[in-house]
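Notes for the one structure printed next.
Of the protein chains in this complex, all but one are displayed in their positions.
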Amino acid sequence: MNAWLPKSVAGRRWLGLAPSYFVIGIFMLAPMVIMAVFSFLEPNPYGGVKPEGSMAAYVKLFFEYDLEDKLVFNPGYINIIFRSFQLSLGATLACLAFGFPVAYYITLQPENKRNFYIFLITIPFWTNLLIRTFAWIIILGRGGVIETPLLAAGIIEDSLRMMYTDGAIAIGLTYSYLPLMVLPIYASLEKLDFRLLEAASDLYASRLEVMTRVVIPLCKPGIIAGSILVFIPCLGAFIAPNLLGGGKKLMLGSLVQFQFASARNWPFGAALSMLLLAVVVVVLIFYARAAKKQAAIAGGS
Amino acid sequence: MITCNGGKMTTAIDIRGVTKTYNPGSNRPVKALDNVSLAINDNEFFTLLGPSGCGKTTLLRLIAGFEQVSGGEIMLFDDEIENLEPNQRPVNTVFQHYALFPHMTVAANVAFGLERLKKPRSEIEATVERVLTLVKMKHLGDRRPNQLSGGQQQRVALARALAPSPKVLLLDEPLSALDLKLRQAMREELKQLQKETGITFVFVTHDQEEALAMSDRIAVMSDGEVQQIGGPTDIYEHPVNRFVADFIGDTNFLDCEIVSIRDDLVTCRIGRENLFEVENTGGHTVGDQVTLFLRPEKISLSALDTKNGPDTRPGKVANIVYLGNQTAYTVDMGDGIELVAQARPREDGKLPFAFGEQVAVGFSTRALRMLAQ
Partner (left out) sequence: MSDQEHALSAPNKGKKVLPVGHYRGLGAWTVFFFVFLYLPIVVLVFYSFNANRTVMSWGGFGIEWYLKAFENDGIQKAVWNTLIVATVSTIFSTAIATIGALVLARGGNFRGKTISLGLITLPLMVPEIVTAVAVLIFFSAIGMNWGLGNVIIAHITFCIPFAFMPIRARLEGMDTSYEQAARDLYASEWETFRFVTAPLLMPGIVAGAMLAFVISMDDFIITLMVGGAGSTTLPVYIYSMIRRGLTPEINAVCTVLLFVSVAIVTAYWVVSKKSQTDTVH
């Protein structure tokens, strides 16, 4: 027996968990608390903050000071936030529409093939996001993979100007997080009892009804989980808007980075991060409730 | 429902030369059904019986439409259905593990088929109530399947399949997941339900007792082929071959040689002097090797004494298996013959014979039958 181990079970548990608590507590949880505090401070024009309490960062989300130093409504940031939600939602729906049939198709395959398909889906996910997004510049860009043959064939006469558009960002986001949609949907489809499909068909459900009445309701947890896994990183995305949107079409994530790298308004960056965090918390609470409800249905069977 | 059509039975399902091959064209094709033909009458409780892998479930799934035939035709009354999708066939299935939709209540499960058939709301509600009452589940209509016991789920599955009033109800080993007592109770109920509704039941099982207890007719299947079709007593008393005799009930087989044939009696011999007389079914010649079979319950055992009749032979108890309501004795008859016989326990609960005891073994000529092959 190792003499250094505490004798009590509880003591050993906490000893084992201590490093995790220490690292994540100090370098993740504590920073988030400090970030929350920073969002209520005055910015220092050279970066960092001045130790003066202020709501300025949150006010800045909605208002700006005009020439006479009066607060006027400024929709600029709200628009960016709104755009971020729009693009994230669009990308999430695109991932769902694109990924669901694939997850379903994989479920129909024999087991050894299924694992291989899943492996193929995970590979791009584990490769560098920056690189994968950069590749889209070569595809979408002026004189890129799509344009060149079209120009050569005379189908188009001028550049399609696909880069630096919302469409380009949406494609980039969809591409970035597509595996995160397919995997949880596949996980829930894999558990689906295919006899239920036969039962539905036996009870006069058409192919479409089998899908809408049985398959989709039963893999709702996977769909919800996938949507959350895609939506959250989309909202905080930095690479796709910066590379494919050219840094002009800002999203929340790039706006946050901008506050620290260029604008030097840390409290405002912290406030924007807090907003992102708030969205995450809301979404996760929604998910926890949905999961609980689903567990009540599926439990025991 | 009227079962007679001009004095003649109406055929509900006519299987004509159906073949099913899995992985056709691959290097390992599996023939699950080989040229199967059988007719199931309307208003009949018909059972497909056989060991696992015999093709009985495949046949049921072909009728339901979950699988497609590789060859042959399936007629439902006068319609050819083998190329229809499951939802286009007016038959319903009770699945082995019920396959109740976990995300719907009991009532919604039962209403599912009616809703797909676009029945009016009022009719759906009335039918759901009627069938749930029929299976004694009306009070649990709001429950979810996972809140029900196995037996209750079974009843809901039954109600769900009956609700759209199918022309034929297919039951895929529906009782196999239930425990013994419940299974026996459900047998009665299923039989009753079939009579009440007048719907043709096609019941798949590997349990011969279940098949004998419930069926009007049974098709015994093995290796993708139908071995025999007949009523329960036909199948039990007059099996056409060794497989059927062996699969249904316990049996003693006697492989022997025909030594003489008279008008109505054939005499067979095993070893030197063990002679057995059996009814002449024709088509045999002296010297043929044949198999006789004898059901254990048709053998009587008695103490070996002077009162033994001329049709008894001596034997020695070689093994005893106590089964409670009866005891199975293996009796060594000499010449390598061992017969299993059943004896009821004595009233005082003691076993009538002891291991190694000499007993008189008696059975009549009529109890002994010759198998075709």
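We call the chains A and B, going by the order they appear; numbering starts again at 1 in every chain.
Rule of thumb we're sticking to: a contact is a pair of C-beta atoms (placed from the backbone, for glycine too) under 8 Å apart; a residue touches a chain by one contact, two chains touch by 3 or more.
Computed from a prediction, not measured in an experiment: that's the story for all the values here.
Colleague: Which of these, A:T92, A:S188 or A:S273, touches the one chain of the complex that we don't see?
Modeller: Among A:T92, A:S188 or A:S273, only A:S273 touches the chain that is not shown.
Colleague: Tell me where the left-out chain touches subunit B, residue by residue.
Modeller: On the side of subunit B, residues 65-68, 78-86, 88 touch the unshown chain.
Colleague: Touching the hidden chain in the full complex, which residues of subunit A are there? Just list them.
Modeller: Those residues of subunit A that touch the unshown chain are 1-2, 9-10, 12-13, 16-17, 19-21, 23-25, 27-32, 34-35, 38, 48, 98-99, 101-102, 104-106, 108, 115, 117, 119-124, 126-132, 134-139, 141, 143-145, 148, 175, 178-179, 194, 197-198, 201, 207, 210-211, 215, 232-233, 235-236, 238-239, 243, 253, 256-257, 260-261, 266, 269-270, 273, 276-277, 280, 284.
We take it that only the chains that are shown with their structure count from here on.
Colleague: Measuring from the mean C-alpha position of subunit A to the mean C-alpha position of subunit B, what distance in angstrom results?
Modeller: 58
Colleague: Hey, which residues of subunit B end up touching subunit A in the complex?
Modeller: Residues 64-66, 85-87, 91-93, 95, 97, 99-103, 112-113, 116-117, 144-147, 160-161, 164 of subunit B touch subunit A in their complex.
Colleague: Which bits of subunit A are touching subunit B when the two form their complex?
Modeller: These residues of subunit A touch subunit B: 193, 195-196, 198-207, 209, 213-214, 217-218, 297-301.
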